[in-house]
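What you see is the complex with one protein chain gone and the rest in place.
Naming follows writing order (A and B), and every chain is counted from residue 1.
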Amino acid sequence: MGLSIRIRGGTPLRDEEFREIIKEIDSPRARYNMAAGEAYSRFFESLRRGEILGTYCPGCGLVHIPPKIYCPYCFRYLTKWVRASDEGRVVTAVVSYLSATLERLEKPEIIGIIRLDVPGYRFTSYRFPGILHRICGASEDDVKSQRIFDARVKARWAPEDRRIGSINDIECFEVMWR
Amino acid sequence: MKTNIYVKSRVAIVGAGMTLFRRRMLETPQELAWIAARRALDQAGLELRDIDCVVSGSAPDAFDGVHLKGEYYSEGAGAIRKPHVRVFVGGGTGVFVPIAAWWHVASGLCRRVLVVAEEKMSSAADPHPQAVFRHIWDPFTEKPLNPNLIWIFALEMHRYMHKCSVSKEDIALVAVKNKRNALDNPYAQAAANITVEDVLKSELLVYPVNRLDISPVSDGAAALVMVSEEWARRLTDTPVWVDGIGYTLDTSYWTNRELSFPVYLKNASEMAYRMAGIDRPAKEIDVAEPYDPFDYKELHHLEGLGLVPRCKAAEMTREGVTQRDGDLPICPSGGLLGVGNPIAAAGLMKVAEIFWQLRGEAGRRQVKKSVTTGLAQAWGDLMQVGTVVILRR
Partner (left out) sequence: MGYSGFTRSSEHLSFREMVFQAALKAYDDTGDLDPRREVDAFISCQEDFWEGVSISDEFAPDQLGGVLKPVYTITGDGLHCMANAYMMIKSGVADVVVIESHGKPSEIASMRDILLFTLDPIYVRPLKIPNPHAIQALEARMFMEARRISREDLGIYVVQTKNNGLLSSRAPYSYRLSLEDYMVSEYVAEPLTLFDIAGYSDAAIVAILAGEDTARKIAKEPVWIDGVGWATEISTIELRSMDEDVSTKIASEMSYKQAGIDNPARSIDAVEVDERYSYKALQAIEALGLVRKDELALELRSGGLSRSGSTPVNPGGGALSEGLPLEAHGLARLLSAYEQLRGRAGRAQLGDVERIAIHSWRGLGTSSSVVAIVSR
């Protein structure tokens, strides 16, 4: 093989050498059927109907979206469900040029955290109902100039017959430039 | 400096060792762990039979490609007919391992502990080790969006830039500093002499993150030997005391929080400072190794650690305060950006670096000022974990 194994420090390999020494290739089948549970089940059902639901904690006043049956901050059992609007503001956004497996995308994607409005409730900038999602109707420059921060967005829903009870029932959050 | 009244016994580090950090190594996880452990034992002047407990750490099992990987690599880490436990807090693991080892000794159950962190990311070769990070997200609300790991860092980085009015140029200074520091580190994988322009011109991955803003994927291991006070005095004239430990985990719901400031790190560092009797960290910490998987993270963490007021870390970096010859040298080792990022091993490497700095054994990396109190910190999960250790000579 031509590589001398040095005990000091380890033996770095170049890419080609690495391929040469590969002994086993294994791809485990790791499949799980995860229970969504009470809270998420109801959340996704409501997405299918075009609604965004959250749970309210009377202890700290937070509305949890995505919803949970417990408030992690107060450690209380939550029973009050509230309906959020499908509008909100951009907390932060980025432009992704890479896919999940790190290949270059044909068309860059804008991703952000959207802070949702919940009529009748107010939140601080430290804790709020926020979700990760795609942002549409904005350009790369809107992101790079930071113009997109705090911009108003509204959910663009997938057509009703194509909603299955998934986060993708919302296609993206569209920026409403005024 | 006040002495802590609750903690009854002192614990010291008497030896440290590490392997090279490289993108791909020939050695198996056990072999990597062994090299680091052997070197730490050599520096401590001990043999494996002298060790009574082993504590190890390693990040996601998916990298090495073995389930229950703590069991798999444990013999390389010296866990043969000995008590062994593997701890895991994501990226924070490297600094958490010595924290767990601390109470192994301070409780009186163990007296001479081998502390090992190992990571072999190159095994997850197809398509790329980064793909393992596809599974760290909430399986219901996030994974279906097909996120890649860089999203979460980019989102946080951009929020930090926006809230603190920090530019990409300011942030790139950290990558420049750390990679240059790494030139003096014989273990380093990504040492280089680069400029801010190089960083800004490197491949744009997820704006605002460019390729040179990120630390590389690596294989590597690091180890320490931690002992009771009695043994510390027997083994060496220069024990380094673990005087403060702190750790905190924030909620997994990272999209519900203000990301520009790491509250979890503030909590963790306060826990450590309280234990170490430190009132004014900015004045009392001489040298620090905060976790820098991305360049902006060093700034973010400096603020979370209270070493600089909020939003002021960029200014401090611009002024050269954090250089090796500055008033508060930061990441003299070259950090993850310069040395490499074999997740758990990288965190432990930072602890080892502070250990060597405090003993004056850091060679060409030795910081200019005289140092007696140092800090190492790691971060992990979905912007959740802060782990801190404070070392004193």
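The rule is short, and it goes like this: contacts are C-beta pairs under 8 Å (C-beta built on N, C-alpha and C of every residue); 3 or more make two chains touch, one makes a residue touch a chain.
Small disclaimer: the values here were computed from a predicted structure and weren't measured.
Q: Which of the chains on display does the removed chain touch in the whole complex?
A: Hidden chain contacts in the full assembly come out as A, B.
Q: Quick one: which of B:I51, B:A190, B:L212 or B:I245 touches the chain that's been left out?
A: Residue touching the absent chain, from the options given: B:I245.
Q: With respect to the chain omitted from the figure, which of B:L20, B:A106 or B:A345 is a touching residue?
A: That would be B:A106, which touches the missing chain.
Q: State which residues belonging to chain A touch the missing partner chain.
A: Residue positions of chain A that touch the missing chain: 23-24, 26, 28-40, 68-70, 72-75, 77.
Q: For chain B, enumerate the residues touching the unshown chain of the complex.
A: The list for chain B reads 6-9, 28, 30, 54, 59-62, 65-76, 79-90, 96, 100, 102-104, 106-109, 132-133, 135-136, 139, 245-253, 263-264, 267-268, 271, 275, 380-382, 384-385.
Just so we're on the same page, only the chains that are shown with their structure count from here on.
Q: Measuring centre to centre with CA averages, how many angstrom lie between chain A and chain B?
A: Centre separation, chain A to chain B: 27 Å.
Q: Going by the contact rule at the top, pick out the chain A residues touching chain B in the complex.
A: Spelled out, the residues of chain A in touch with chain B are 3, 5, 7-15, 17-18, 21-22, 25-28, 32, 34, 36, 40, 44, 62, 64-66, 72-73, 91-102, 111-113, 125-134, 140, 143-144, 146, 149, 166-168.
Q: Which chain B residues qualify as touching chain A in the complex?
A: It is residues 19-20, 22-27, 32, 35, 65, 67, 122, 125-128, 130-131, 134, 138-142, 144-148, 150-151, 154-156, 158-159, 161-162, 187, 204-209, 219-220, 251, 253, 255-259 of chain B that touch chain A.
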